[in-house]
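Notes follow the structure.
Every protein chain but one is kept in place in this view of the complex.
Up next is chain A:
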Amino acid sequence: MSPKTLYDKIWDAHLAHEAEDGTCLLYIDRHLVHEVTSPQAFEGLRMANRTVRAPDKTIAVPDHNVPTTPDRVHGIENPESRIQVEALDKNAEDFGIHYYPVNDVRQGIVHIVGPEQGWTLPGMTVVCGDSHTATHGAFGALAHGIGTSEVEHVLATQTLIQTKSKNMKVEITGKLAPGVTAKDITLSVIGATGTAGGTGYVIEYCGEAIRDLSMEGRMTVCNMAIEGGARAGLIAPDDKTFAYVQGRPHAPKGAQWEAALNWWKTLYSDDDAHWDKVVTLKGEEIAPVVTWGTSPEDVLPINAEVPDPSSFAGGKVDAVKRALDYMGLKPGQKLSEVEIDTVFIGSCTNGRIEDLRAAAEILKGKKIAVKRAMIVPGSGLVRAQAEEEGLADIFKEAGFEWRLAGCSMCLAMNPDQLSPGERCAATSNRNFEGRQGRGGRTHLMSPAMAAAAAVTGRLTDIREMM
């Protein structure tokens, strides 16, 4: 048998049909659904008199525009958001799919809920009408975002029309230095490859630094594969993966667990598998990083200076000029002197318990020096655990708002938004113009770095606080 990559193996196991012209139907094991990209898809099903083919493989949760303030238990005030969430309530009921409504403790960001509930398992195909579906790749699942027409296609057929991507290996060798996290890895990779560097590829992350990461950290790395342009990012499952999965509500049990484990252990790239592209970064050389511009590729070590547009080439020269103007930064300015108004810790990139622990470690016994700061746990269960561990008290004492679960200021569809010119240290994944509110300025970084910025009021090198 010819050697295969992990992606090849999962692809082959899910190829339901291949037409003569090479068009493939890929079978989908898990379809995750949220309120923003699904209403038109369900509407399409109704109009064509179609049903959901596999409701037991379809899981829905509202997350994108739910308020995260405690008063949401009394209902959603914004009429448009309310209509969207009510539409999902109804669609879930009408089509008989698994559902975690707003006030269920298991509700949260779809990419956090899936793994937490054991819906996401190694070797699966997972899709969702959301680009950060790549998160689930941390389990060695082939997971990617799809558009609403494709959501409708999967609902109706449990398959997706696909062409196969190329294989790209991103290897992070060696050990990470103190203060350097999964977020720094994933941002540094995008900095090295550019936001289009992964276009046309599925990335497999490997190497010692990746193996050393917890499952939470691996999810952070895979989450941002899309920001590097890749269709998906994945990591071969290992004992850490199996330990994380075991015992979760929807993970297999008993004899099925043993059978699953046997197959999962075959899920790795063969030694002599073919890679169309290879990128290698040395773990030791990765620094704590922040973004300075309006694209996730605009990333530099925290001790660097804002770059000069003239040091770039092609269309990037104008893009950088525009970005610096938007961000209100000057070439040569030290990043560590940039003052911050607001801190946001949360999102499907960094809204898990480990992220909150990292932030709490910095915030313990300290007070914030910014105008406002909020922590939005990725799910109701993460929130409950953080309360149990005493993290919530640390946050509240430091001056952070302690919110309910949701996407919140990651995309600012709910009331959590930046105002024009407001500068935010954020643990989310996109620093696009207007992403966190019209005119808002976003700097992406790790939870520890965001917590450090909250304490000092400026972008801060975490290593100075260790």
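Just so we're on the same page, a contact is a pair of C-beta atoms (placed from the backbone, for glycine too) under 8 Å apart; a residue touches a chain by one contact, two chains touch by 3 or more; residues count from 1.
Here is the rule we go by: contacts and distances are computed from a predicted model.
Hidden chain, UniProt protein name from the list "Lipid II isoglutaminyl synthase (glutamine-hydrolyzing) subunit MurT", "Electron transfer flavoprotein subunit beta", "Amino acid ABC transporter permease" or "3-isopropylmalate dehydratase small subunit": "3-isopropylmalate dehydratase small subunit". Contact with the chain not shown here comes from a single listed residue; of A:Ala304, A:Ala319 or A:Ala384, that residue is A:Ala319.
Of the candidate positions A:Ser2, A:Thr163 or A:Thr266, contact with the hidden chain is made by A:Thr163. The omitted chain makes contact with just one of the residues A:Ala87, A:Ala304, A:Ala369 or A:Ala384: A:Ala87. For the chain left out of this panel, the touching residue among A:Thr37, A:Thr220 or A:Ser446 is A:Thr37. Mapped onto chain A, the footprint of the missing chain covers residues 13-14, 16-17, 19, 21-23, 25, 27, 29, 36-37, 39-40, 43-44, 48, 50, 53, 57, 64-65, 78, 80-81, 83-84, 87, 121, 123-124, 129-131, 145-150, 152-153, 156-159, 161, 163, 195-196, 199-200, 229, 231, 252, 256-257, 259-260, 263, 295, 314-316, 318-319, 322, 411-413, 420, 430, 432-435, 438.
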